[in-house]
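The complex appears here without one of its protein chains, the remainder shown in place.
Going in written order, the chains are labelled A and B, and every chain counts its residues from 1.
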Amino acid sequence: MASNTQATPTGPATAPSVRQPTAQWARGPAVPIASVVFALAIGAVLVLLSGHDPISAYADLFRGAFGSPYDITETLIQTIPLVLAGLSVAVAFRTGLFNIGAESQLLIGAVAAGAVGARFADLPGFLLFPMVLAAGIGAGAAWAAIAGYLKAARGVNEVITTIMQNYIVVFVMHWLLQNGPMTAPNALGTPASSPIGAGAVLPIIIPNELVPLTRLHAGIFLAIGAVVVFWFLLWRTPLGYELRAVGLGARAAAQAGIDPRTHTVMAMAIAGGFAGLAGMIQVTGVFHRVFDGFSAGYGFDAIAVALLGKNSPIGIVLAALLFGAFARGGSIMQANAGVSSQLVSVIEAIVLFVIAAELIVRLLSARRGRKPVEAIA
Amino acid sequence: MTIDQLIGAGVLAATLRLATPILLAALGGVVSERSGVVNIALEGCMLVGAFFGVVAADQSHSVVIALLAAVAAGAVLAGIHAVAAIHFRSDQIVSGMALNILALGLTSYLDYQLYGTTGTPSDLAGVPDVEIGLLAGVPYAGDAIAHQNAIVWASLVLVVLIQLFLFRTIPGLRLRAVGEHPRAAETVGIAVRRTRYWAVLASGVLAALGGAYLSLSVAHSFTDGMTGGRGFIGLAAMIFGRWTPVGALVASLIFGYGTALSFSLQGASIGDVRVPVQLLSTLPYILTILAVAGFVGRSRPPAADGIPYETEGHA
Partner (left out) sequence: MKRALAFLLLATTVVAACSSGNNAATSTPTASATASATATPKPIQVGLVTDVGGLNDKSFNQAANTGRLNAEKDFGLKTSVIESKKQEDYVPNLTTFAQQNYDLVIAVGFLMQNAAWKVAKQFPNVKFAIIDGAPADDAGAAQNLPNVANLFFKEQEAGYLVGVIAATMAKNKVGKATHNTLCSMGGIPIPPVDHYMAGFQDAIKTVDPSATILIGYSNDFVDQQKGKEVGLNHISKNCDILFQVAGGSGLGYIAAAKEKGVYAIGVDVDQIDVAPGTVITSAMKRVDKAVYDTSSSVKSGSFKAGDNFFSATNDGIAYGKLDPIVPADAKAAADKALADIKSGAIKPKTDLTVKP
C-alpha cells in the first residue's frame, strides 16, 4: 500500500521523525538534556578507564565549546556548515527523499564559488559577491538536481546516485587541484586554487577589540537567513506545502494534482542549493580559496543533524550546535586533558545514540507501564 | 589501451576480489531490510569485524577463532542496533550512524592502545586462498577464478544460500512477510520482533565477514578506517540489486569491475591523451550510476522497511 517514492534510505516511510510527532520535545527540555547527561556519564567511565580525569576532561570540553566569547565563536564557525548541510538533508527528507549527497553538493558549491571568485577577482564586491553566491548555490543545486532527475525520470533511488556522486566529486577535485586545471601555480606545490578576490570575502563580523583573534565571519548571517528561508519555504509557500505533501504520501499528493516527479527534482535542487551555500561559505569565509583535501564528513553529520532535529528549523540549529560543540570542545579536550581524539568520537557517538534511541523516554515510560506516543500514520 | 587492460583475466580476478567485501555488506543489508529494519551500521560492523578478527588472529594464531571473533563482534554491534531499533523503536538511521562513529572511534582507539607503536603483527593467521588446479589450465577464465580466497567463494555460496532461503523456504517467507506486512504476519502467529532480531544479527555477521576478508585475507593487518565506505557502497548495491542476493551480486560485480578498471587503466592513453589517475578513480561510481539508470530503474523496498513496529501483545 505504501507509495513507491517515499523514502528512508531504502524504506518507504519518510524519515520516521517526520511521521512521529514531537514526542520527545513535547515533554519539555528535561528529556534531551537527561539523554545528553546520561550519555556523558557513560563517556566519563570510558575516560576514567583510559586513565584520565573525567571531570577536568569534561570541563575542557565545555570550556572549549562555550567557555569564552572566543570559544563560542569557534563553535559557531564549526556549526555554520553543519546547519546548512542539515537543512539540505532535511528539505529532502520533508519531500520523502534521502539526500546522502550533501557532502558532494557542498564541495561542488565550494569549487564553483572558488573558481568564480578567483577568475573575476578584480571585480568590486557588489558585483563579485552575488556572482560567487549564485555560483555556489547554483552548482550545488544543479548537481543535486541530477540525482533528482534520475529518480523522477528513471526511478533511480537517490541513495545510490548521491552516494556515487560523493565519491565522483572528491576525485574530480583531486584532479582539478593536484597540479591540475584549477591549481594556482606556486613553488610549494600546495594543491589549492588561486585566492578569491577581496570582493567575495566574507568579512569577520566582530572587531578584534571585542573578541581578540575571532574568525567569526558574515557567513553566520547567511546561515541564519537560510534557516528562515527553509522555514518560510516549507511552511509558508504553496511550493513548500506541495513538497511536504509529496513527502507524506506521493500517491495521495498525485491525486491532489501535485506531480511528485517535478517536485522530486525541485526538492533535490533546493537541497543541493543549501549544501552548495555551505561550501561557498567555507570558501569565502574560512579558506578564501579552494583547498584540495579529504572530505570533512559534513554530509554524514548532516544526516544525523537533520534527523535529531526532526527536520525542523530550530531542531536542526540545536543539533548542529551539538555537533559543533563537540568538534570544538573535543580538540580542547585532547589538547589540555590529553584524551585521545578517538575517545572523543566514541563519547560523541554515545550521545548521539542515546538521543536517537530516546532511551530515557522509553525507560521512563516502560517503567510506568505506558506506551510512548504512537506513530501517527 | 589494450583489450587485456579492459577484460583480461587479471581484471576479472580483481573484480571478484574487489566485489567481495561490498557483496557481503550488501547481503547483510538485504537480510536486515527484508525483515523491515534499516541497518546503516553495516560499515561499523565491517570495521569491528576487521579489527577483532585481527586481534583474535594475533592472540590465538587460529584462522577459525579469528573468523568467529570477527563475526561475533559484528553480531554484537548489530545487536545494539537491533535493540535500539526494535525494542526502543528509535530512529534507525541515526542509530546506525551513531554506531558507525562508535565503531570507528573504538577500533581506532583500541588499535592505538594495542598496536600503536609496533603496528599489527606481520605473521597473522590468514584466511587461505582456494587453489583450483583443474582450472589453471583453462585459458583466460581459469586464471580469473583459480586462485581466489576462501571468503570470496564463501560469499558466492552465501548468495545462493540466502537467495534460496528468502525465496524458497518457509522461514524465508516469514522473514519477508515481517518486512512487508508485520501486522498481518503477527496475526498469523509469526514472531515479528524475534524474526527481526535474528535478521539484524545475521546482517552484522555477514558485514563482519566482509570486514574480516579485508583484514585477514587481503591486507593481513589492520589500519584505522580500513573499510573506507564499503558498507555504504554495499547499501547502494543492495538497492541496485532490488533487495535480492543475486541482484546484490550483480551490482557488486559491476562496482568491482569499475574499480578494477580504474587500476588496470593507469598509464593507458586514449590516443595521445593520458587519462589522469584521479579521474580513473571515478570509473566505478559513474559505471554504477549508468548501470542503474540504464538497466535497473525503479526498485521497491520492503513495504515496512524502516518503520518501527509496535506489537499488539506477544513477541
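Definition applied: a residue touches a chain if its C-beta (ideal position, glycine included) is under 8 Å from a C-beta of that chain, and two chains touch if they have at least 3 such contacts.
Being a predicted model, the structure only gives us computed values, none of them experimental.
Residue-wise, the contact with the chain that is not shown comes from A:A65, picked out of A:A65, A:A102, A:A152 or A:L202. Mapped onto subunit A, the interface with the missing chain covers residues 25, 28-29, 32-33, 55-56, 58-60, 62-71, 74, 77-78, 171, 174, 178-179, 184-192, 194-195, 212-213, 215, 282, 286-289, 291, 293-294, 296-297, 314-315, 318, 327-328, 331-332, 334-336, 338, 340-342.
By the touch criterion stated above, the residues of subunit B touching the omitted chain are 10, 14, 17-18, 21, 108, 111-112, 116-119, 122, 214, 218-221, 223-226, 228, 259-260, 263-264, 266-267, 274, 277-278, 281.
Assume only the chains that are shown with their structure count from here on.
Once the centre of each chain is set as its mean CA position, subunit A and subunit B turn out to be 27 Å apart. Chain contact summary for the complex, subunit A toward subunit B: residues 1-2, 4, 8-13, 15-17, 50, 100, 150, 154-157, 159-161, 163-165, 167-168, 171-172, 174-175, 178, 180, 300, 303-304, 307-308, 340, 342-346, 348-350, 352-353, 355-359, 362, 371-372, 374-375. Of all residues in subunit B, those touching subunit A in their complex are 29, 33, 36, 38, 40, 84, 87-95, 97-99, 101-102, 104-106, 108-109, 112, 229, 232-233, 235-236, 238-240, 243, 276, 278-279, 281-282, 285-286, 288-289, 292-293, 296-308, 310.
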